[in-house]
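Here the complex is missing one protein chain, while the rest keep their positions.
Now for chain A:
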Amino acid sequence: MKMPGMLGMRKRGIAGMAINRGVRSGMASKIIGPWDWIIAPALISLALTIVLATAFQPFGFYLPEPVSPFILAFAWPLIRPSYIAPFVLGALGMFLDFFWGAPLGFWTLGLMLVYASLITARTFIIGQEWIVVFGIFLLAELAFFGLCILLTTIDTGFVPRIWGVVEQAFATMLLFPVVLYLLEKYVHTDVRFQ
């Protein structure tokens, strides 16, 4: 599942530091809580959304506007099933609805579709090569933005500009390495879910 040249932080070490192979520290690092893989990434996603919404046009171009919670909706069900993750994902969707001015429930429905689809197909995706995961990521993006187009058409009666949807999907696709990083870091980390 690794991309070429990607070893992960734990195996490579930081700045050439020696990897700590102590028994107690190794076991302790294999028990992760919701803060590590749910709350902290959700806060980072929220901060990224706010930062990229700054009214700033460098060289006349707008900042990209990726749907960063989509990355979490893709990675969380692959890491493990969780009771907290759907609620946090729903809260992130509500935040996007309010912050971007979409109808309430718009982004939540799309994110939940991705989460529910992947949690049912989890066992078929875990352990595959990164290119396979990337293909499934593109399929999930297609379903996600297709549902967004459908909901917008239902809500307003007009189809939004498709090229704009492609642009936003492309900006979201650029965050795919974050999915690989999360999977590499958390999928096999906790011994309780081996």
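The rule we apply is simple: a contact is a pair of C-beta atoms (placed from the backbone, for glycine too) under 8 Å apart; a residue touches a chain by one contact, two chains touch by 3 or more; residues count from 1.
In the analysis below, contacts and distances are computed from a predicted model.
Note on the omitted subunit: UniProt lists it as "Cell shape-determining protein MreC", one of the names in "Dihydroorotate dehydrogenase-like protein", "Dihydroxyacetone kinase subunit DhaK", "ABC transporter permease" or "Cell shape-determining protein MreC".
Check A:I32, A:I126, A:A143 or A:V165 against the missing chain and you find that the one touching it is A:V165. On the side of chain A, touch with the chain left out of the figure occurs at residues 50-51, 53-57, 60, 62, 65, 81-83, 85-87, 89-90, 93, 98-106, 108-109, 112-113, 115-116, 119-120, 148, 151-152, 155-165, 167-168, 192-193.
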